[in-house]
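Please see the structure below; I have some questions.
Moving on to subunit A:
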Amino acid sequence: MNIMDTINSMLPGFLTADGLAGIADEAAGVVFLIMCAITLIGGVIACNSERLVRAVAGLAVCFVGVAALYYYLNSPFVAMMQILIYVGAVCITIAFAIMLAAPEENKKHGPAGPLSGPLGLIAAGLATIGMIGLALKTDFIAMPKVNMGSVKLIGVELLTTYSMVFELVSIVLLIAIIGSLVIARHGRSK
Partner candidate 1 sequence: MDLTIFNAVIAVVIAIAFAAANAAYLVLAERRGAGRIQRRPGPNVNLFGILQPPCDGIKLMTKQLMIPGGADKALFMVAPVLAMAPAIMSFVTIPFSDTIVAHSMNIGVLMIFAFASFGGMAILLAGWGSRNKYGVMAAVRAVSQNISYEVPMLITVITVVMMTGSMDLREISLSQSGGIWNWNIFPISMKDGFMLQPMMPISFLIFFICSLAETNRAPFDLGEAESELVAGFHTEYGSMGFGLFFMGEYANIVIGASLITILFLGGWDCPLGLYPGVWWFLLKIYLLIFSFIWIRWTFPRTTIYGLLNLSWKILIPISLFNLLLTAGLLKVF
Partner candidate 2 sequence: MGAYFSEIFLGLWSLLIGLGITFKEFFKPVVTVPYPFKTIKMSDRYRGHIELVEDESGEPKCIACMMCQRACPSGCISITTKTEKYEVEVDGEMKTKKRKILIGWDLNFTTCSLCGQCVESCNKDAINFSKEYNLASFNKEDFHFDLLNRLKERNS
């Protein structure tokens, strides 16, 4: 991860002005490739970095890339929410956890299970290859769109069709906040 990546990761927000309409297709394609690279680089840092703080930084980069992908998938709203929630909340929460609970970053780990690394690689590789194969082989049938999926429609759907889910998710969030407060507060008398 370097400075240019961070700057680049900011770019698509305005380069793809009205969705993808106004901009030359090539430019959009180039930016898309850059974004894919950023996502993957971020992911690699996130799952492979020795230092956990760097892993979180990589995760943030990855999320920015994913937000760009969402932009390309015609949903800027979800892209912005992705940045707002993942970078602004989840990554910061994890970084907090690291600061509060992992003082010795460079602690030498004892000998891992000798096969853990290769096994992980094999498991992950198999899953990935399987899914990629599926994705390449299957012929997905596109259905005609019934609407444009605007922000307004999302809101309407959330409060009508999915109101039950919406409420449940709210309750889950509430319980999560209260629960985490209870767990984390436990044992601190001040």
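Behind the choice of candidates: all candidates are chains of the complex that A comes from, given by their letters.
Definition applied: a contact is a pair of C-beta atoms (placed from the backbone, for glycine too) under 8 Å apart; a residue touches a chain by one contact, two chains touch by 3 or more; residues count from 1.
Every value quoted in this text rests on a predicted model; they were computed, and no experiment measured them.
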{"item": "Single touching candidate for subunit A, where 1 or 2 all sit in one complex", "value": "1"}
{"item": "Contact footprint of candidate 1 on subunit A as seen in their complex", "value": "1-3, 6-7, 10, 13-15, 17-18, 22-24, 27, 51, 53-54, 57, 60, 76-77, 80-81, 83-84, 87-89, 91-92, 95-96, 99, 151"}
